[in-house]
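All protein chains but one are shown at their positions in the complex.
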């Protein structure tokens, strides 16, 4: 089965799946009637469903993953509520001495533009110091944890000193529609690096598992572009050869529009 | 695969499953640690999980059903929200001329005790008349439907005259925990007969699919008995050999308690 | 409180609300920190949240509606699972003699392009005949229903002959994020007319209740335009003054793109 190492101690492992591209088609045909059933039509049907936000047929596929991940990643992940989870319990069991320590290129300085993210990697000297602080803090906490356990303190209490970069693991089961939603949010450049790499590993599997649905997801979601009502007006102006007036748009929205225009090859207007 | 005929034109057909008893155990062991793994322990673990309402491991099993059912049954069924559904669309497709007509023994008189249910079967003559009315109403409606379609009226409009005993069909996918909840409510004697027979057919499959979980479900849910705080007091009094005082209990609650006592073999107190 | 008559016997009535625009801002500020709190910022913050799909603050508003609606509309509506519902029970209570009969302009011929919809209104003579058939079928069914009740047949059985244009009613409670999703799907031109008018009535209320969130919803969802990866390429070509190559696009997709271009004022290319 599909397995990928993620981060320093983590992994994503596929435990089981239900359905594939043909299950999507099968479910859709219950709703939309029979019609022609040539293989070429399956592809078109899947693309039509994705394009028109007919999400229920995608819910007919299900995947169960075994994931090992740092606690702070688990905290972001669990916000996706429409899924089933069984997590390792630090009340029942002893946590392993495994902590996530970021690689130097993933230790970034605080972005001043994007309040929630990092900018460029910090200087090597600082990166080195940060890794040292991670190791010190983690080892120090684990030592306290271990001593408390040794002294007979309840596991549910002792574990409270462990840091959020400690690894946990869980079984996570989700349908394909909700998995696509997860992937859209978590493979986005605004998502934190440490969850993005899990999303990327899962995406790699999804591309093998349901290739037609995955291709449609890329074309109509991941690589699609959404234009606001105001941006539609701007585009209209641009298509007439004039410069957009940016009515009712904030400075931030204007620069978001300019980003989109870069992708359209329009860079020299203004 | 498992298929059962239900009612006159309906059926339940298992399309796919994910997991079985061992998947429940596997997921639980992620949370609760390893311990002994002898086959006998699997059974105990499943029973422990069920008894203590640890529901997440049961969510690790999933089943997909293809069901054909009258619209009024579908309306009750769909109230179970934690499931995935793809239903036949009467906007896209033409509805078949298939209507549920109850058998004489299932045509009951209105209960005067239970406002939502039926009492005993009606007299044969009336049952016969009722079947006639069902057939007349259904055929009459379908004739209007058919004529409208012939005249070119949109399917989405024409279908509005069809009665709720017309058959529809859907794919329904649900996890085992939520399926147990469905079975508990819908195989209950208070559930309407016409949905209960679907619950019974599904229960027959579940017993084959996850025999240990099914046995635990029977022992700790279906055949369990819940005693209210007041009923616990009554039992206490009975166990001391005295008659219960029925404090803070309505007449209705008292007769519900007497029902429970009948099952306990206590019938002569009063 | 807000009430709107919908269709012939239906209505939407607001029973209660929790929160408003300021509750969205309040919740967002828990996540994103304080910063300036001038009224002008509230508006920007709401627009930012909508634009970037930060949906959880919108979940902090809740509305409870009392709705009277035909059963076939209720069947479409209930597919929105993240909501709370209490519906009138035809097992407990007797259904009123109230049936939806479409106005002539809403009796359309079957569309040949859009399999799930209607095209233009049918000829007045046919519309008249259809209304007659609706009334006949509804009255005929109700007569059977009434006779069965008179004869003492259980309500849960007798009601099975009623058609899906009979009116039911329910309390429906939903958060604003999920309500927006409902409105997006059900106020869409592809939605059936009879549910669209309910969506329109609710939209009218939402515009009063949370004016900033509503404005943002219009600008970034309802009146936004989504371009697929292929359509982005087409736009790029158009912006360079050339004709799009339509690579990897089906005939249907090409005409969907042409529709979008019409809105952009581009009609003469090709």
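The chains carry the letters A, B and C, assigned in the order they are written, with residues numbered from 1 in each.
Heads up, the rule we're going with is that a residue touches a chain if its C-beta (ideal position, glycine included) is under 8 Å from a C-beta of that chain, and two chains touch if they have at least 3 such contacts.
Here the structure is a predicted model, which is why all the values come from computation and not from measurement.
Engineer: Identify the residue among A:24, A:46, A:61 or A:162 that touches the chain left out of the display.
Structural biologist: In the full complex, the listed residue that touches the missing chain is A:162.
Engineer: Of the residues in subunit A, which ones touch the absent chain?
Structural biologist: So the residues of subunit A touching the unseen chain are 70-72, 74-75, 78-79, 81-82, 85, 89, 91-92, 100, 102, 106-111, 115-119, 122, 126, 129-130, 133-134, 136-138, 140-141, 144, 147-149, 151-157, 159-165, 192.
Engineer: Contacts of subunit C with the missing chain: which residues?
Structural biologist: Output for subunit C: 15-19, 23, 26-28, 30-33, 56-57, 59-60, 62, 64, 66, 84-89, 92-93, 169-171, 173, 175.
Engineer: Name every residue on subunit B in touch with the hidden partner chain.
Structural biologist: These residues of subunit B touch the chain that is not shown: 32-33, 44, 47-48, 51-53, 115, 185, 190, 218-220, 223-232, 235-236, 238-240, 248, 250, 252-253, 256, 263-266.
To be clear about the criterion, only the chains that are shown with their structure count from here on.
Engineer: Answer with line, ring, star, complete or other to describe the graph linking chains that touch.
Structural biologist: Graph shape, chains as nodes and touching pairs as edges: complete.
Engineer: Quick check for you: compute each chain's CA centroid and the global CA centroid, then name the chain with the smallest gap between them.
Structural biologist: C
Engineer: Count the C-beta pairs in contact for every pair of chains, then give the pair with the highest total.
Structural biologist: Comparing chain pairs, contacts are most numerous for B-C.
Engineer: Check the residue numbers that subunit A and subunit C use where they touch, and answer same if over half are used by both copies, otherwise different.
Structural biologist: Counting which numbers both chains contribute, over half are shared, so the two copies meet through the same residues.
Engineer: Roughly how far is subunit B from subunit C, going centre to centre by Cα mean, in whole Å?
Structural biologist: 30
Engineer: For subunit A and subunit B, what's the span in angstrom between their mean Cα positions?
Structural biologist: 37
Engineer: Considering subunit A alone, which of its residues make contact with at least two other chains?
Structural biologist: Residue numbers touching two or more other chains: 32-33.
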